[in-house]
Structure formats: structure tokens, C-alpha cells
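Worksheet: the structure to be examined is printed underneath.
Here the complex is missing a single protein chain, while all its other protein chains stay put.
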Amino acid sequence: MKSYLSLQVNGRQRDDAVSGNLLLVDYLREVVGLTGTKIGCDGGECGLCTVLIDGKAQHSCLTLAATCNGKSVETIESLGDGGRLSAIQRGFHEKLGAQCGFCTPGMVMAAEGLLRENPEPDEETIRTEMASNICRCTGYVKIIEAVQFAVEELKSKKEAA
Amino acid sequence: MDGNGTPPSPVKSIGVPLPMVDGPEKISGRAQYTSDFYDPSALAGAIKRSTVAHARILNVDTSAAEALHGVHAVITGSETDEGHGVLPISRTELPIAHDKVRYRGEPVAAVAADSIEIAIKACGLIKVEYDELPAYFTAEEALSEDAIDLHDHREGNIERHVEFEIGDPDEGFAEADLVHETEYHCAEVCQVQTEPHAAYAEYDGERDELTVRASTQVPYYVHLMLSKILKMPKSKIRVIKPYIGGGFGCRTEALNVEMITAMLARRAKGTVRTVISREDTFITHRGRQEQTVKIRMGMAKDGRVTAVDCKTIQRGGAHSGYGIVTILYAGSMLFAIYDLHHVRYDGKRVLTNTPPCGAFRGHGTVNTRHAFENAMDEMAEKLGLDPFEVRRINLIKELGFTASDQWINSYGLPECLDVVERASGWRDRIGNLPPGKGLGLGCSHYISGASKPVNWTGEPHATINLKLDFDGSVVILTGASEIGQGSNTILVQCVAEVLGIDPSRVKVVDADSRVTPKDNGSYSSRVTYMVGNAAIEAANNLKGVLMEAAARKFEVSPEDVECLGEVYRAGTQDEGMTFEEVVMAALEGTGTITVKGNFDTLPESWGGKKYRGAAIGGTMAFSYAAQVVEVTVDPNTAEITVDKVWVAHDCGKALNPLTVEGQIQGSVWMGMGQALTEETAYHDGLLISGNMLDYRVPTFVDSPPIETHIVESNDPHGPFGAKEAGEASLAGFLPALTSAVANAMGVRVHELPVTPDRLLQLLEDKEREMRAATAAE
Partner (left out) sequence: MENMPEFTLHRPDTAEEAAKLKASDDSSRYLAGGTDMIVNVRRGIEAPETMIDLTAIGEITQIAVDGDGLRIGAGVKLADLCVHADIVAKYPAIAQAAASVAGPTHRSYGTIGGNLCLDTRCLFYNQSQWWRESNNFCLKHKGEVCHVAPGGKRCFAAFSGDVAPALMVYGAEVDLVGPGGERTIPLPDLYRNDGMDHLTLEKDELLVSIRLPAPPAGSLSAYEKSRIRGSIDFPLAGCAVLLTSDGGQLSELQIALTAVNPFPQMVKGTDDFVGKPLDDEALDAIRDIVRTQAKPMRTTTVRPWYRRRVVGALARKLVMRLASV
């Protein structure tokens, strides 16, 4: 049985008929065609599928698409700053927060969720608040530097404004 | 020339911390990995796996599956009788088991259907009749007298028994002041690259041609195996490597996923997309084997190691894989780090009814290095020596050949030791730490590419093509596999450096068998060294072409042309020609320019002949690392916190300090996982830990700051002096950790990983002994 799903994906309104058992990650990747969000495990263990739902980080692999009715979903594809990388993305680029890049979309979205709530987290907070996301390449060292880079960049932007 | 009249200078690319050239794609979600390929017409592939560990297959009934609506192809072991594998002598693994299954989870059939639900349902309808055989889940069981053979061609379930003696071990032991024997056990570990295995195969029925995209580190080996398995000419196959979500060695051989997907596509006469689950990715395995290492070591009073006797047994799993190579490395890599002359080695690689092991990062060396370094520390303690002292007195005195004929041309280990000793404050802190805190040291090394390729064809080790056209961009065509380690970035830097041009002018097209030159793939840390050297040669050739073109225009001889990267000129007063003008001049009369660069290893580096298989361990350059680990142990729960790691890695020349650091940190951290939290567990051969909850990859909060120091020994043959950067730092973490725990708590854990239950057991045993001792007094 399909139900009516009306939501915002990356700021755009969408209306679809979806089955009750459709996972959000499959909806995003296969129905909408946004393959930036990755799948790394069989459910809830790696954080690769992290997206923002109404601004909060959530695993799209444990979320039913139909329960997002009326909500706003944001994926890695929504980020950017006038065609260029956003501050967090720039941090990941410059500081080598991404090696193979497969954990990166989820990692960046987790960082995005964190900085919206807490724009100036210390290292300890970055560690505990991103600890649902596994990376197998970096040992996390440079991911932390990437987030710290973004914190500084956003701070100086705010001061400039 | 700029407004001030200063001539432009060639752009520096080497030694510059350049962010990865493909970073923006990965960070914006635009990079397409294998599972990101969809086509509305693509069928879903699914694999049916054996539920038993060891059995003869009596019958596979696929009729119900084939009758299911939406099913387009069902294949079984009868689809091919050709085996695959790494060494030409042991290609006996079938992509789908035919008459026998040898581990739980081995593919027994596969389906392509309209949807994954239908494919899985169809798998459920396939009936397999098994005649169960006795199964062996440990090396010991498989080696027992009455065990039956897993493979007919491997008697006694021994994949390979390596024995050698170098120097005169008996004399060495006689010379020792202390002879000590110790044993270490290392659990099996998995790579757990974040991307589960996937393959996407398109079959063109009209032309009988196949295009395969796969999550592999070795597209060329996949190509070869596809041709063998499918019995299709290589020219009718095209293999493309998309973005790859890591590998760490589990993708250095062709895996059944890609072969099965290709067979399904041909059978279904269409496109098939197979993305396997995390559990199935674990089962496909090719991780580091469970291993016991027994070391007997002779040491002089001053700490000099006079002789080593190493006996090791590896549980290799159900198929050969890299097995022979692994057990050979475990022996040969005893050498080339310290000055060793008398060594006896006895290594057995055993076949068992568990998923097949493979070439995990630090291939072959890690577990023996762990035991070796621990043995040194155990003996140092007995002799009252400092761990640094013991390492220093055993350092290699001069470059050249080891007793095992391995070739050492650069050796930065002494400096690595100095650096981490200073950085960690070892001198002041060791012995003065508060209770529950400890420091430990570990050293390790690795090869920069195996000097003799597994598949000897007579071709050079590496080939690079460069294409230069009217647009003035230099395109690197390489078969080398960027899998996240940054190889494309390094190649760009090598080419840009030689030409002196801005690296943004250099683009990479990689790993598409139709376009790029063949490359053996990303393993044994070969790419930077070998492909980097090929890229330098290619760039020099291109530079020669450009110099000549400029010379023609300037009407001077090429030697009189000065290349300033973006400007070429004939004399200092000359305005010169821009790079683009030189390119246009070069294209005159010939059109698009393609040049080539090759790399081959020198015969001196091919390893010794002192025993059969001694070529494994031969390399053009060894990299070195030393690290100090600091831990805090909670005496109540025996939980270990790694507070900090100081690591120094000799990578020859850091072509890109940013990516080198990233590689070192990733290695150290992966070593930490093996040392502390990671291990597979089986129940009668069923993988209990086939998920990312029970297989515990360290998280953000478990991961320490890693202070990373680069030591540059400048290898004479490396590209701009570079060596390997992504593997050597792994192994040293393990012994550094056990030594740090020993330093903190007075007990040394001989089993990996050092989980709190293992440690608590030892702490309680020690307490009991102490109480008994005081009671006895």
C-alpha cells in the first residue's frame, strides 16, 4: 500500500507516492536520484547514511521515507556556497578530512548538524558529537582538523558580516 | 615575465601539501562509486550462500527460482569450471562453489531479477542438497592426523610450509647471554573498508562484449580473471574502476562478487547490479589471518640480538588467496629492519573451513613484527635495558644487502627513534609515570612495492601515458587505482613538478582498460614508487618534446631553451613563449602528443635465492617507522585508554606531506584497532561478528591524537626520493601497546586484541599470585 509523501528535499518540494516499507536512503538514492548519501552497513552501525531531518542528524537507513511527510530533508548535495565548497566541505578538502571519501557525505552532514546546534565545539565535543560516524581511512585526526577549520572560517565570516 | 621584470619560476609541486585532486567530487557527493550506478533497466543481483561449512554439493535445484516471475537468470557452480586466484599455481577457487563448499557463506548460486526482493526470494527457492563433511575451524584441527583434506592438491591442509635457515642460528644462540622464548597470538581481523563490495556489469549481446565496474584495487587482475572465468577474449572485456571506498588489501584480488555479476549479466543478456551487504562483505573477507607466533631469541648482555628462531602458524581460511605470499612475507620481513644474521624460520599456512584470508595492510609482517618487538622488550626488561637502547644497538650498520639478500638503499629508522624519543618525552617520563599509566615503543617497516610481480609477463612494472593537446592541459592516463590513498594526486604532482607547471593544468584519467595503460593495481605500496617513477619519466619525455618545439621556434638548439614552467625562453632577456604557445608549436605537423614513461625494478632488488620463495620480500626500498604509545588503564575494569601516539615514519621524501600524514595516521590507527578492539568471532564457522557492532572498529572517542613526524631519508631510486608511506606505521602500534600496558600494569598480554576481559584475567591472576606469595612468607 502506498502513501502520499510530501516533503522538502534539499529545499525543493517533492510529492511522491511511496510504499510504507521504503527506507529514506533508498528513496533519496533511487527515487530522487541523489546518490551522494552512502550505505555502509546493514543498519545503524556506521553513520554513512546520515542526513539532516528538520536540521537534525538521522540515519536514513533506519528511517522510513513515509515518516518524513511534512519534513525537510537535507543531504550532502544541498551543501555548497555559490557553486563552491561550503566552509565544512572546504575544511574536509584542505585538511584532508576525506581520503577514500565514502564516509565523507555522512561525516560532513554530521558535522553540519553539529555546527548548526553548536557553532564553536571544542575537540572533545566534536569527538563525542560525531561518534556515530565511522571512518576507516583517517583515524579521525584530520576530520577533527577539518571541522575546526570550518569553525574558524565560519567565525571569521560572522565577524566580517 | 610579470610587471616587475622578474621571470616566472617553475611551479613547485613536490613537497607541497596539496589537497587531493579529486577532493571536491568526494566531498560534494558527486563522486560515483560502484553502487551509485543505476540504470532503469539494470537487474538486481543476489548471491545464495552456503549454510554449511564443509560439504559435497549433491544437487542444486533451481527450477522454482527460475519459474519465479521477474527472475532473469539463475546460475550455479556449473556456470564455469575455471578457477581464480592470485598465484598462477593456485587458481583453484571457483566464483560459485561447484562440487564442494568449504566455508559457511561461500556462494552456491546467484540470481538476477527485476528487484532485490525478487532476487532474494528466488535465492530462497533454490534448494541445495549437501553431504556434510567434517569441518575444521582452527589451524590445529585442520592439521590433526585424521583430518580430511579441504583441497585435493593440498595434502594435510597445508597451503605452504616455508622453512629456511640463514646464517648459523645455533652459533648465534651459543653466543647469546640470554635465550628467551615467547609466544603471541593474534586474532583474525578484517579491513572493513566503508564501502561494501559492489559490481555493475553490462553485457552487450550484439557484440558479445562485457563492461564491468567493480569496487576493486586491481582492475587489471579482475580483467584477467573475468576473461579466464567467462572464457571470453580479453579484448571483449572492459573493466572500469569507479571511485573506491577504501580497500586496505581485501580488494587486491578478483572477488567472487564481480565475477558472479559478470556471469549473471551474460546469462541475463543485460545489465546487472550487485551490492552485497556488510555481512557478506565480511564473509568475502580476505582479512588478516589468525596467527600464532613463537619467537626464540638470543640476546647479548648489551641487547644485541644474536639469533632468532621464529615458528608461526596461520589459519588461512578455505582457499589459497594470497596465502603463500603471506607466509613467505612473514619470514622475509623478519629482516631489513635490524641487523640480523642468524635466523631460522618455520611457517605454516593452513587451510581451514573459514572465509579465505588475504592481503591486509601491512601484509604478512604485522603479526610477526608484533611478536618480535615484544620479545625484544621482554628480554630488555630481563637484562635491565631501555627499549630504545635495545633497538639502537640492533640498528643496521650500513646500507646494502641483508643476510637474506634484501636490498636496503635508505634507512631512516635511527632518526625515527630519535624523533619519537624526544617528542614523547620518553627519557624523563619512563619510570616516573603515575599508577595506571604506561609508555611503550614499537618499530616496523614495509616494502615499497614487491620487486617481482606475482604475474610475471616481462612487461615493465608500470607505464604512464601523457596526452597533451590543443587545450594545453596535460592528461595523465594511468591504470593505477586511486582507492583513497591519493595516488592520482601524487601522479599529478610528479608530472607538474617535472614540467614546472601549475598542478591544476594536469588532469587524470584512471583505470579504464579501454583507455589507460595497464597497471598491476594498488597493493604492496607500489603505486607512488613505481607509477610515480613512470610518471616522472613520461613527464621528462614530454618536456623534451616541448623543449624541442620551443627550440624550433626560437631557432636555437634545445639545450639553450630554458623551461620556467609556464614560460619557455631562449635567453634571459627573451620575453619567451607561454606554455600554451609552446604546446601549439609542438602540435604543428604531429597533432595530439602522447608520450610514455616506464618503470622497472633493478635486479638487485629481486630478493634472495637462499630459499624457495625468497623473492617475496624483495623491494626497491624499505620504509621505516617508530612509535611511542601512551595508555591509561582503569585498574577496576581493565579498560585501556590510548592517551596519545607519537609516530615517526621514514617515507624517503614526502611528495605530499598532507597525504603522507593522512596515510601514517590511518595506519597507526588501524594498528590500534587490531591491538585493542577488533577481532572476528565464529560459531562453528559462522561469522558472529559480521556486522559493525560486534566487529568493533574504533570510533572518534576511542581514537587518540596522533602526533605525526615525517622523516625524509631520500631514497636514491624513489621518485624524487620517495618511499612507501601507507603501511609501515601499522605494525609498530601493536607491540607499543602491549608494552605500554605492561609498563602501566606489570603484565604483558600475549593475546590480541587486548580487550578488558583478557587484561583483567591477567591482573587478577597476578594479584592472586602476589597474595599467595605474601601468604607463603
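Letters are used for the chains, namely A and B, taken in the order the chains are written, and counting of residues starts over at 1 for each.
Heads up, the rule we're going with is that a contact is a pair of C-beta atoms (placed from the backbone, for glycine too) under 8 Å apart; a residue touches a chain by one contact, two chains touch by 3 or more.
Here the structure is a predicted model, which is why all the values come from computation and not from measurement.
Q: Please identify which residue in A:N10, A:T37, A:T63 or A:S86 touches the non-displayed chain.
A: A:T63
Q: Can you tell me which of B:L87, B:I116 or B:V747 touches the chain that was removed from the display?
A: In the complete complex, the chain left out is touched by residue B:I116.
Q: Among A:D42, A:E112 or A:E145, exactly one should touch the missing chain; which is it?
A: For the chain that is not drawn, the touching residue is A:D42.
Q: Which of these, B:S424, B:T708 or B:T755, touches the one chain of the complex that we don't see?
A: With B:S424, B:T708 or B:T755 as choices, the missing chain is touched by B:T755.
Q: Since one chain has been left out of the picture, which residues of chain B touch it in the full complex?
A: Here the touching residues of chain B are 44, 49, 51-52, 104, 115-117, 120, 277, 279, 636-637, 639, 677, 681, 683-684, 686-690, 692-694, 696, 698-702, 755-757, 760-761, 764.
Q: Considering the entire assembly, which residues of chain A contact the chain that has been omitted?
A: Per the touch rule, chain A residues meeting the hidden chain are 1, 3, 19-23, 25-26, 30, 39, 42-45, 47, 50, 53, 56-59, 61-64, 66-67, 69, 110, 113, 128-134.
Keep this in mind: only the chains that are shown with their structure count from here on.
Q: Return the distance between the CA-based centres of chain A and chain B, expressed in whole Å.
A: 29
Q: Which residues of chain A touch chain B in the complex?
A: 29-30, 33-42, 45-46, 48, 75-77, 79-80, 85, 89, 92-94, 96-105, 108, 126-128, 130-131, 133-144
Q: If we count contacts the way the header does, which residues on chain B are in touch with chain A in the complex?
A: Within the complex, chain B touches chain A at residues 19-20, 22-33, 35-36, 38, 191-196, 243-246, 248, 275, 277-279, 483-486, 658-659, 661-662, 665-666, 668-670, 672, 691-693, 697, 699-701, 703, 705-706, 708.
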